[in-house]
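With one protein chain removed, the remaining protein chains of the complex are shown where they sit.
So, chain A:
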Amino acid sequence: MTTTAAVVAFDQVSKAYGSVRAVDGLTLSLHPGETVALLGPNGAGKSTTLDLLLGLKQADSGSVRLFGGTPREAIVAGRVGAMLQSGGLMDEVTVAELVRLACDLHPRPYRVSDVLSRAGVEQIADRKVNKLSGGQAQRVRFALATAGDSDLIVLDEPTTGMDVTTRQAFWATMREQADAGRTVLFATHYLEEADAVADRVLVLHRGRLLADGTAAEIKAKAGARRIAFDLEGAIDETALRALPFLTTIDVSGATVRIQSSDADATVHALYGLGLYPRNLEVAGLGLEQAFVAITAAEEAKSL
């Protein structure tokens, strides 16, 4: 393979458990230096996708390539550091001992003290691994994933169990990794994390890729904008429903909330009805609402 091989390349990858298709004809590629978020509701196939990527599971069909080779080859070459959601730790050893093991096993290790400080676990270096809180254990897993000079870092739900402050510190560390030119792939169900951190967002649903783009593109794809206003007097919902480019409408009391794929045209038509909306607000959808809209549209299609 040439040196321009994609960091990760999935080609028509499928994996089923019995009759459940966890990953269904997934094709995607990641490029050097990208920070990519993998989003999806529970059961969307995120963890299976990461397991296939890391060679922990074998695909039923299709091919998974890392740096042009197999996942195992990439791991043996020290090109991949990974932090699993279910990544247990060896207990009854200290944090420092465990990190030293990870450094020893990496072909291009960093110094143990550097790894400890970067992951923010220096203060607990002498603590036994089985005495850690959930958030501390997550940071130790992160230390293990970054024990050496890897090109790709894979994180499955990395901030689960962390409080808000620790989470922010974690992402700051993560950004340093990305700035150093590494490719970072993380699965998360915190959409604000994907929005704030990722250059690229992959939306996975029922094992298939529903959307692939920047957070802004995903929001645009979702039907984009949200319009809210109040109306005085009786509300003629039928007339409102007929507004152009309207995708959803919700009327509660005097307040109307509309999602529209073309907010300008919708608002123009609203005035055209002779109505006088008060407190008019037009705003972009958050990634979370975009995500819900995309997956809901897909659910509706499959029914």
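Definition applied: a residue touches a chain if its C-beta (ideal position, glycine included) is under 8 Å from a C-beta of that chain, and two chains touch if they have at least 3 such contacts; residues count from 1.
One rule holds for everything that comes next: contacts and distances are computed from a predicted model.
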- UniProt name of the unshown chain, from "ABC transporter", "Sulfur-oxidizing protein SoxY", "assimilatory sulfite reductase (ferredoxin)" or "Multicopper oxidase domain-containing protein"? "ABC transporter"
- Which one touches the absent chain: A:56, A:235, A:265 or A:292? A:56
- Query: Quick one: which of A:106, A:139, A:205 or A:221 touches the chain that's been left out?
  - Reply: A:106
- Message: Out of A:9, A:28, A:59 or A:75, which residue would touch the omitted chain in the full complex?
- Response: A:75
- Query: Residue-wise, where is chain A in contact with the chain that is not depicted?
  - Reply: 51, 54-58, 75-76, 78, 80-82, 84, 86-93, 97-98, 100-102, 104-107, 141, 144
